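What you see is the complex with one protein chain gone and the rest in place.
Think of it as A, B and C in the order they're written, each chain with its own count starting at 1.
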Amino acid sequence: METVAVEYGLILAGTLFALGLISVLVRRNIIFMLISVEIMLNAAGLAFIVAGARWGQADGQVMFIFIITMAAAEVSVGLALILQIYHQLKTLDSDAADKMKG
Amino acid sequence: MIHLLWLIPTLPFLGALILVLTSSSISRRAAAIIGCSTIGLAALITVLIGYEFLATHTEAYRHVAWNWFAVSGLSVGFSFHLDALSLVFLFVITFVGFFIHLYSVAFMHDDAGFTRFFAYLNLFVCAMLILVLADNLVLLYLGWEGVGLCSYLLIGFWYDEEKNGYAARKAFIMTRVGDTALAIGLFMLFGVFHTLDIQEILTQAPKLWSPGTQTATIIAFLLLGGAVGKSAQLPLQSWLPDAMAGPSPVSALIHAATMVTAGVYLIARMHGIYELAPLAQLWVGIIGAVTLLIAGCSALTQNDLKRVLAYSTISQIGYMFLALGIGAWSAAVFHFMIHAFFKALLFLGAGTVIWALHHEHDMFKMGGLRKRMPVVYWTFLIGAGSLAAIPLVTAGFYSKDQILWLAWASAKGSPWFFIAALTGAFITSVYTFRMVFVTFFGAEKTHTAHLPGKLMHVALMVLAVLSLVGGFIELPHTFGHVTLLSDLLHPILPSTVLRAGAESSEVLIQLIAATVALSGVLLAYIFYIVKPSLADEIGSSCFEVHQLWYAGWRFDALYNLLIVRPFVWVSTINKRDIIDQFYTGLVTATEYFGKTFSRTQTGVLRWYIMGITAGAVIILTLSLFINR
Amino acid sequence: MNKTDLLSLIPLWILSSAAILNFFSISIRRNHKVIFIITLVSLLVDFIFLTSYSFHHQQAIEPLLVIDGFGVFNIGLILLTTLLVVMMSYAYFEQREERKEEYYILIILAALGSCILVISKHFASLFLGLEILSVSLYALIAYLRKRERSDEAGIKYLILAAFSSAFLLFGMALLYAATGTMSFQGLADWLASNREVSPLVWCGFGMFTVGVGFKLGVVPFHMWTPDVYEGAPAPVTAFIATVSKGGMIALLVRFFTMVQGHQLTLLVTVFTVLAVASMFVGNFLALRQSNVKRLLAYSSIAHVGYLLVAFLAGGELGTQAISFYLVAYFITTLGAFGIMATLSDKERDAEELEDYRGLLWRRPLTAIIFSAMLLSLAGIPMTAGFIGKFYVIAAGVRTSHWFLVFALAINSVIGLYYYIRIIAVMFDQGQSVRTSEALHPLVYIMSSFTMALLGLMLIWLGVHPEEMLTLIRNTL
Partner (left out) sequence: MILLWMIFILMAGGILAGIVAAWSTVACRVIALVSITLDMVLITGVWMGQDVSTAPGTTWIADLNLPWIPSFGISFHLALDGLSLLMLALTFFLGIFAVLLSWKEIQYRTGFFHFNLLWVLAGIAGVFVTMDLFLLYFFWEVMLIPMYFLIGIWGHANRQYAAYKFFIFTQASGLLMLLAILGLYFVHGNQTSVYTFDYFSLLETPMSPDVARWLMLGFLAAFLVKLPVVPFHTWLPDAHSEAPTAGSFILAGLMLKTGAYGLIRFALPLFPESAVEFGPWGMLLGTVGIIYGAVQAFSQTDLKRLVAYTSVSHMGFVMLGVFAFTEMALQGVVMQMITHAISTGALFVLAGALYERIHTRDILQMGGFWKRTPFMATVSLIFVMASLGLPGLGNFIAEFLTLMGSWSASPVLTAIATAGLVAATAYSLRIMQKIFLGKDAHTHVLPDLSLREKLVLVPMAIAIIVLGLFPQRIIDTAQTTVEKSDNNHTTTPVPARGMLSVKGGNHE
């Protein structure tokens, strides 16, 4: 079947990555930051898929599965922590969590 | 007997040692006995050795106590060298020293630091003896500095007075300036001869150098520098008048009779070098001539009895330098000896007077003492006469006359020298008798507290006798023609070369000298007995000059301006060490960085992300430009 | 994957099974002691088993892992370190009412992750190890969840770590896309064969570096370090400072040596910049810091900088230097944080400088060991730290990286200032009043035993490093 040229794939992934990155930077709500990070991770995953497709190897997909798993684990821990934070700060504004500085 | 030479410096040293160690426990009486007896013994031994020396016509005797140190070619022994020159000095030092010790017993009798005083005095004598006995220049330097130390200690003996301390420091530092020159001289000598043994150097110098060699001249000048410092000659003379802050015996022994003539000794010792450095020798003469004049002028204007004597000392040493300058070696030594006698006498006399009028120094507050203390008066008169060179009777006449005559007649002499010396002689007799008249004649102005006792009288009288008869060991050949001293010294010090056809004029010169001296006395008589007002008129008429002379030609002011003030200024301005500021600057810079960076640690999560992103961007841009 | 492969992986098996064992025992009955014992024993057994490996045994589990001397050495190091951390943890957590038991599972897993990291020779295994490590660290950092700072540290670390691993992954992906291989060796071959390299690869390397740099905590990816160090419980901090960073460095070394990173101008330049920046920034930040934990965090940044000097020097000497430095640094850091742990109480860790005022006169032994640790960090003779620094400088001088070496020298002078500042405080007269409440004496005995042990090791390595040197030689 017809495959897309690698470059396009990578460019797409890159764009996705950039989007994620930017939104991490601009968002203040911790949950959204978490989500944006996930987007970046998935962008990486996509890149792997594309690469794998280019060389016709399964490794790309394998990596992608790894990434998903890891992301899941991360999010679970993350959400738990976020609960704690909310519990203490009564807000999800990441800037509020700046007790430690200097 | 002669092998006991080492005892001569050792005895006083032991005396000093004992006195220092037992200073707290020992009684005055014991201290006095120790102090005097050691010197007395030294004097005794000197006599015996001297007798043997003359009897056996010994050239020289060398005694090595131990080898001091020996490093790569320079081997210095703690060794003594006795020859006629050092013998003469030995005599003067031990004898004058002894009598001054005797005198001090009475003079210092109720002073708190009695023991300390004798300790210092003994130490001084020891150092002085080492100085004149040293057979190498390093040992000589040891004695040289040693006497400096003692003079410092003794000038500042009454240390509660701030100004005494100042005078002491001034003396030490100014002489040290000279010493530095001397030290450098030693370095150069070693560089040339690879030894510092005096005899060695004197024997080798003529082989190595033709007269007028540059190195020789430089070295001669450096040695001269040392001599100038110790002997208070131009330009380092200004410490001596202040040195009078010390007790009178000290002024007598150190700052008149012995230490200050160390410079004369040094030059006489190293005459071989000066023979090879005519320029330097000429300058010795010039310095002497100028010094004797300016010091004389200052002496004319002083009111403080001891300061008059101090300036006169400077000027008399000026005569000795003049003599050395014109190659009249033995004449210089002769005058040194006589000067030691009468100047010690004068100082002791002055001391007695001051002591009697409870430490009144100003002679215009004295007067009329002739009756109160006849012995002092007569002895003082003798001393004064000798200083003023009253013809025929006094020893001073013969010694000074010899210099005058040679200043005219010797090959290296010149009319200028002669004129200077003659003027000097005139001034001398004026200020001398000014002093005598003001102090002893006229009405009594201050009540005398206590009169001198036996001890003092003995010392005074002995010295008086010496300064009368001392002259007869050397008489001009116009009458008597005795040449004991010059014969004695001849093997060491070459006799003076006379200008051709000068002999004839000797009598004439002597007559001139005599008349000048007497006219000086006469002038003083007119001014201070007949019409005292006259002196003040002249004094006030040329006030500036008077002030200038009174302030010793303002040398102190000059040095303050040129050296002392800048030095102190620099060191105080930089007390907190400018270099340190640099390092503190570094520290502040570092701390500043610390502050700035710690401001970046905001604790805000997004800021951290920002940081990472920035880093990433930088790296990525790098990665686009660098390939492989 | 054949039998021998399985056998040679036994150390990892033991670790994972230990984790599972703990898991079950907790579900049966919560008992701190038991869990503690299990963990201790398993780690010990593991280490003993590891000693049976000869350093020359070279066993590749294609395509992911390789077990060689270097790997074995580092695994051993990790195991021992974990062991010591666990030992000091008991007393620390005994004081605190939180549910302590899971802690040990997490720490074992973290160790496991680090172990995988050091023996991986493939992006996949690298990724696996890294994430096992990180994910358990998130939990560990925020373990004392009653403490606000713990959570804050936890969330910060989580977000940033995920963020950076995104970079890492993307970088890998790019490299993979460009070269078609994910094993280091493959990468090396590809680089060797292709003279002309597309920017894609460079971008890949760049992003890869970002990920790695974050874990190492080098400037400018360092900002998490102080906060996490401060927020995390003292033993965990010790663990991060040692195992997690150490594992990453070991990996980096392997990666670099395999792909001959020293030929790649880009990497060399980047790492040079990172090294110098880390040294200076780290030390400057530490200068005026009054919180000892943060101070040590900053100093750790600087120390990574020093390590990078040896790393850039490369060659055998460089690698040896790194290994030795790691050993020394591990000991020192463990000691420092261990002491901090023993001094801490329920409310907060003993992290303020004031807590240490006059310590020498209150608890001489502790104070002396702590000073020894600090002097070692400062690189003063008679401590392991000195030999380490000496080794690093030697490596630098050998390959005449004068610039880096001088930077190092200057920085260790700056560093000196804040290390001796702590010591000065400890030797000061002023008495501070903090005392932790009484515990079971055994606890004290054990913790002080641990400390004494570390102290002795420190001095021993400092005075007689010969054995350790030969050991390291053999691993390469």
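One rule holds for everything that comes next: a residue touches a chain if its C-beta (ideal position, glycine included) is under 8 Å from a C-beta of that chain, and two chains touch if they have at least 3 such contacts.
Here the structure is a predicted model, which means the values were calculated and not measured.
Touched by the hidden chain within the whole complex are the displayed chains B, C. Which of B:L186, B:I427 or B:L605 touches the hidden chain is settled by the complete complex: it is B:L186. Per the touch definition above, the residue from B:M1, B:L74 or B:L562 contacting the chain not shown is B:L74.
Annotation: of C:I119, C:V219 or C:V405, C:V405 touches the absent chain (contact as defined above). Screening B:I173, B:A502 or B:I626 for touch with the missing chain picks out B:I173. Among C:I10, C:V273 or C:I420, only C:I420 touches the chain that is left out of the view. Think of the hidden chain as still there; on subunit C it touches residues 360-361, 375, 380-382, 386, 390, 393-394, 397-398, 405-406, 409, 412-413, 416-417, 420, 424, 427, 464-466, 469-470, 473.
Touching residues on subunit B toward the chain that is not drawn are 20, 23-24, 66-74, 78, 138, 141-142, 144-146, 149, 152, 156, 159-160, 162, 165, 168-169, 172-173, 176-177, 179-180, 183-184, 186-188, 190-192, 208-209, 213-215, 567-568, 570-572, 574-575, 577, 579-580, 582-583.
Basically, only the chains that are shown with their structure count from here on.
Chain pairs A-C and B-C differ in how many C-beta pairs are in contact, and the one with more is A-C. For this pair, subunit B with subunit C, the centres built from the Cα atoms lie 79 Å apart. In subunit C, the residues that reach two or more other chains under the touch definition are 155-156, 159, 163, 226-227, 289. For subunit B, the set of residues that touch two or more other chains comprises 598, 601, 603, 605, 609.
Chain contact summary for the complex, subunit B toward subunit A: residues 598, 601-606, 609-610, 613.
Across the complex, subunit A is touched by residues 123-124, 127-128, 131, 135, 138-139, 142, 145, 148-149, 151-156, 158-159, 162-163, 165-166, 169-170, 172-174, 176-177, 180, 182, 200, 226-227, 230-231, 289, 291, 294 of subunit C. Interface of subunit A with subunit B (complex): residues 21, 24-25, 28, 33, 94-95, 97-102.
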